[in-house]
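As you look at this complex, bear in mind that one protein chain is not there, while each of the others sits in place.
By written order: A, B and C. Residues from 1 in each chain.
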Amino acid sequence: MDDKKVSRREFLAKTSAAASVTAGATHVHSHEAADDVQSEYSLRARALVSVLTKKNLIDPATLDQVVDYYETKVGPHIGARLVARSWLDPDFKDRLVADAGAAAAELGISGTLSSEFRAVANEPGVHNLVVCTLCSCYPWPLLGLPPTWYKDTAYRAKAVIDPRGVLREFGLTLDDDVEVRVWDSTAEVRYMVIPERPDHTNGLSEEALAALVTRDAMIGAERVPEPVQR
Amino acid sequence: MDDKKVSRREFLAKTSAAASVTAGATHVHSHEAADDVQSEYSLRARALVSVLTKKNLIDPATLDQVVDYYETKVGPHIGARLVARSWLDPDFKDRLVADAGAAAAELGISGTLSSEFRAVANEPGVHNLVVCTLCSCYPWPLLGLPPTWYKDTAYRAKAVIDPRGVLREFGLTLDDDVEVRVWDSTAEVRYMVIPERPDHTNGLSEEALAALVTRDAMIGAERVPEPVQR
Amino acid sequence: MNGIHDLGGMDGFRLKERDPDEPLFKHEWERLVFGSYLALKAPWSIDESRYGVERIPPERYLTMPYYARWLYRNEQLLIKYGLVTAAELADAEAVPAVAPRAPGDRDASRLLSGMIVQADTTGVMPSFAVGDRVLVKNEHPEGHTRAPRYVRGRQGVVQRDQGVHVFPDTNAMGLGHKPQHCYSVRFNATELWGERANPRDRVYVDLFDDYLEPAP
Partner (left out) sequence: MNGIHDLGGMDGFRLKERDPDEPLFKHEWERLVFGSYLALKAPWSIDESRYGVERIPPERYLTMPYYARWLYRNEQLLIKYGLVTAAELADAEAVPAVAPRAPGDRDASRLLSGMIVQADTTGVMPSFAVGDRVLVKNEHPEGHTRAPRYVRGRQGVVQRDQGVHVFPDTNAMGLGHKPQHCYSVRFNATELWGERANPRDRVYVDLFDDYLEPAP
C-alpha cells in the first residue's frame, strides 16, 4: 500500500474526475426522464382525478381554479413587493421581520392566516438561507410554489451541513467571516429572506425595486443583482 | 380533524394494509428483476474481465480458482465445526471466545490471519446478533460469503435499532427479559455467534452436531433447530 | 420514523441546477396531482399527509419526482380513509358517476388552510423561555416526528417562542392534538457538525416543547 501523502482536496478532485468520465458508461437508468415512467404517472393521475370526480370528492372546476391560482396569482412578485417596501420604509421592515404575515396583510396580501411567516434580513456580515430538510415547506402565499432545486433531495441534504458549499455552487462565495444562518422549516412557521438592497438603486421606485428582487434571493440562494446599466 | 384515539399499533396495521393493497398498482419499476438491467450488468462485467485479462491485470485461472474456493471450499460448515466442537469441549469454547482465529487454526482452518475473529456465545438470557451497518463485513474464512438478506439495506438498517423486530420477522420471538447484544462490524474484527446447543442432542457425535448448525444461527438470526425425530 | 425523508446533513447528493424560468408543472399529470389534492376536502391533517410521504419505500422515494411522491401519498390516504378503493383506481372507467352536489368552497387561497388545525391554546404553558439552553432529546419514534435526526442529542438556545401549535407526532398518528409551544432553537453549526462547520455559522430549527429538555 502506497503511503504517499496526497492532500484531501487533490484526492477528491481526482476521484470525482474519474467518476464523471464513466458517468455515461455506467449509468443504468435515469428514471425521471424515462417516458414509460412519465406515462405511468400520467395514467395514475388521470385515473385518480377521474375517480375523485365521479365520486363527487372533487369539483373539477375547483381543481382548475387551484392550479390557475398558483400559476397566475401567487408567486415571487408578492415577496418582491414586501422586500422593495422594506428597503424604502425601515418601519415596515421592522414590522415585516416581527411578523411577516401581518405585514403582508397591510399590503392586502391574503392566505397568510393558517401559518406563521417570518422574514429574516440579510445585512453586512450576515447571510440567511431557508430550507426544509424533512419535506418541502415554503412560504406559498408569499413566494408561490417552490422551485425544483429547493424541493430536491440534494439541497435538503446539504443546506444545513454545508451552506457555504451550496452557495458556492450557486455562484455566491461568502467570506469566512460572514455569519451564515440556515433556517430549517420543521414546523408551521415559514421563512423568507429579505435580501440586501443592491448598490446603484437610489431613486428607483418601489415597483422598479421589486422588479429586481428574484425568487432565489428571497430563499437566500443568491444576492439581488445590480440593475442592468442602460 | 377527527381526534378519536386510535392505538399506534392499530394505526400502523391499518396503514400498512392499505399500502399492500396498492403495492401492485403503484409500483413503477422493480429494478433488480428487470432483464435489461441484468443484461447491462452482464455486458459491463464481461467488458471488465476482458480488459483486465488482455492487460494482464488478472489471470483468468485465478478468477476461476477464487470463485471455486468460495463456492466449494469455504462456507458455514467451517463455523459449524467450531460450534460443534465448542459444545463438546468447554475448554475449546473458552479459546474460541477468546480468539476465534487462533481456535480455528487449531482445527487447521486457514485464512484467518488478516483480520481478527471473535465468537460470541448465546446463553440462557443472552442472544447475540451480528450485522455490518456500513457495508457487508462478515467472517468469510469461517462462514463463507454472506447471504443476501445480511447484505441487504433493510437488515443493515434495522438490526441495530430494532433487533427484536428483525428476529420476530425471522421467526424468533424473544422474551423481554432476554438481553440482546448486537455486534456492528465497523472495523477489521469479524464476529460469529456460538448458538445454544439444542435439547435432545445427547450422545451425538461432533459431526452429527455440526450438521445441525445453520449459517443463520451463527449470525444470530435463528436458533439451531432440534434434530429431526426419526 | 428515521425515514429517508430526513435528509439534513447527508452527503453524496448532487445539487440540481437552478432554472429561473422553469414552469411550475413540467407535465400535465403533475398539475392534476397538485390540483386534485388541493381541491379535495381531505379528512386527514397536514401531519398525516406528510407522514404519508415519509412512508414511501426509501429506494423509491429517492428516484421519484416530487409530484410522484404526492401521487403515491394521495392514493394511499384515499384508500386508507375508504374514500376510494385500489380496484377503483385500477379501473377508473368502471366507476359510475354520482349526481353532482352543490359546488364547494372555491377560494383557492383558503383550501390549504383546512388541513392545518388551529390549536386550542387554553392553558398551554411554555416549558422554556427565550435564552434558555436546551437539549434535544435523543428519541427515535417509529411514527411521524418533526425533530430531524441531526439535532437529536444536540444543544441549542431558544431564540423565539413561536406560539402554540398542534403536536405533529401525535396528530399525524391519530393520537390527538396535544397542543404545545414550539420554539425557534439556535444551534451553533459546530455543535451539529463538529470541525466540518464554520464556527460562525448557525442553524435555526423549529422544535416542539416535547422534543426538548433543559441542557445539563
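Criterion: a residue touches a chain if its C-beta (ideal position, glycine included) is under 8 Å from a C-beta of that chain, and two chains touch if they have at least 3 such contacts.
Quick caveat, the model's predicted, so the values are computed rather than measured.
Seen in the complete assembly, the chain not on display touches A, B, C. From the set B:64, B:89 or B:226, the residue in touch with the chain omitted from the display is B:64, counting the whole complex.
Touching the chain that is not shown, out of B:88, B:107, B:145 or B:208: B:145 (per the contact rule at the top). Among C:23, C:153 or C:214, only C:153 touches the chain that is left out of the view.
The chain not displayed touches chain A at residues 1-6, 8, 11-12, 14-15, 18-19, 21-22, 25-28, 153, 161. Contact between chain C and the unshown chain involves residues 1-4, 9-14, 54-59, 62-63, 137-142, 149, 153-154, 191-196. Residue positions on chain B in contact with the hidden chain: 31-32, 38, 41-42, 44-71, 73-74, 110-111, 113-116, 131, 133-136, 140-141, 144-145, 147-149, 151-164, 166, 169-170, 176-189, 214-216, 221-222, in rising order.
Quick note on the criterion: only the chains that are shown with their structure count from here on.
Averaging Cα coordinates per chain and for the whole protein, the chain whose average falls nearest the overall one is C.
Among the remaining chains, A is positioned farthest from chain B, on the basis of C-alpha centroids. Highest C-beta contact pair count among chain pairs: A-C.
Centre to centre, using the average C-alpha position, chain A and chain B are separated by 45 Å.
Averaged C-alpha coordinates give centres for chain A and chain C that are 17 Å from one another. Computed centre separation for the pair chain B/chain C is 36 angstrom, with centres defined by C-alpha atoms. Each of the following residues of chain B touches two or more other chains: 25-26, 28.
Across the assembly, chain C contributes 68, 75, 89-90 as residues in contact with two or more other chains.
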